[in-house]
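With one protein chain held back, the other chains of the complex are shown just where they sit.
Moving on, here comes chain A:
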Amino acid sequence: MNRAMIEIQGLRKSFGTLEVLRNINFSVAQGGVVALIGPSGSGKSTLLRCMNLLVTPDSGRISVGDMEFDFGSRSPRPRTRALAAFRARTGMVFQSFNLFGHLTVLGNVMEAPLRVRRMPAGAARDLAMAQLSKVGLADRADQMPHTLSGGQKQRVAIARALAMEPQVMLFDEATSALDPELVGEVLATMRALATAGMTMVIVTHEIAFAREVADRIVFMRDGLVVEDGPARDVIDNPQQEATRSFLSHFHATPA
């Protein structure tokens, strides 16, 4: 068994009176790929955003690689610098791409290596071009984001996250905003990353993809982890009624 790259213990988060995460525990091994599935509003995005601290948990413990944060009434709030350093090591890909509109494709990918890692311009450019080649978009380096298709935008967003050489990659419904014919190219990029040994947590509604690429599936409902097991077992033979009922929506329409 590999050592855990991501470890989450007793994580809780409420927005006002709404309890969105209620005591979440799970871990991801180094190089592991976990797909997070569940109905809308079950707290998947919130959990993912807690993992890179875009959302501050109310209590619990999060560790990624060698960095660890405790939350709760007795722990001091993390400092701005510590938060930034933590996020620099966890790549995040958003449903809506969020490419920087004022920068070229290359500028998008170079920005963080240049400003956060403080690499020299030449090295940052080389790194960015290498990442763009990886997602097959080196020839688009000088274009502005609004001239790209959705699938290309999302691949640039992946290259941008990879340019920070993160220890883990988090995907929040990376293909949900895409036209069906563009989903494949983004999934292929994610599959290649998984094959290359990246530790990944993927929130997705692409059940077939989750079954194929993830080695574990975590099913969430109402802020709780309901089922957590090997991908094929959970999809093909769910143990919990809630999981069965959720998956039935997907089996009904052939993928």
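Quick note on the criterion: a contact is a pair of C-beta atoms (placed from the backbone, for glycine too) under 8 Å apart; a residue touches a chain by one contact, two chains touch by 3 or more; residues count from 1.
Everything below uses one rule, namely that contacts and distances are computed from a predicted model.
Asker: What name does the UniProt record list for the absent chain among "Amino acid ABC transporter permease", "Pyruvate dehydrogenase E1 component beta subunit", "Acetolactate synthase small subunit" or "Phosphonate-transporting ATPase"?
Answerer: UniProt lists the chain left out of the view as "Amino acid ABC transporter permease".
Asker: Touching the hidden chain in the complete assembly: which of A:Val105, A:Met164, A:Met200 or A:Val213 does that?
Answerer: Checking the options A:Val105, A:Met164, A:Met200 or A:Val213, the one contacting the hidden chain is A:Met164.
Asker: Which of A:Arg87, A:Arg191 or A:Arg244 sits in contact with the chain that's absent?
Answerer: Touching the chain that is not displayed is residue A:Arg87.
Asker: Just name the one of A:Cys50, A:Ala112, A:Val135 or A:Ile158 that touches the chain not displayed here.
Answerer: Considering all chains, including the one not shown, the answer is A:Ala112.
Asker: For chain A, which positions touch the chain that isn't shown here?
Answerer: 52, 54, 80-81, 84-85, 87-92, 94, 96, 98-102, 111-112, 115-117, 157, 160-161, 164
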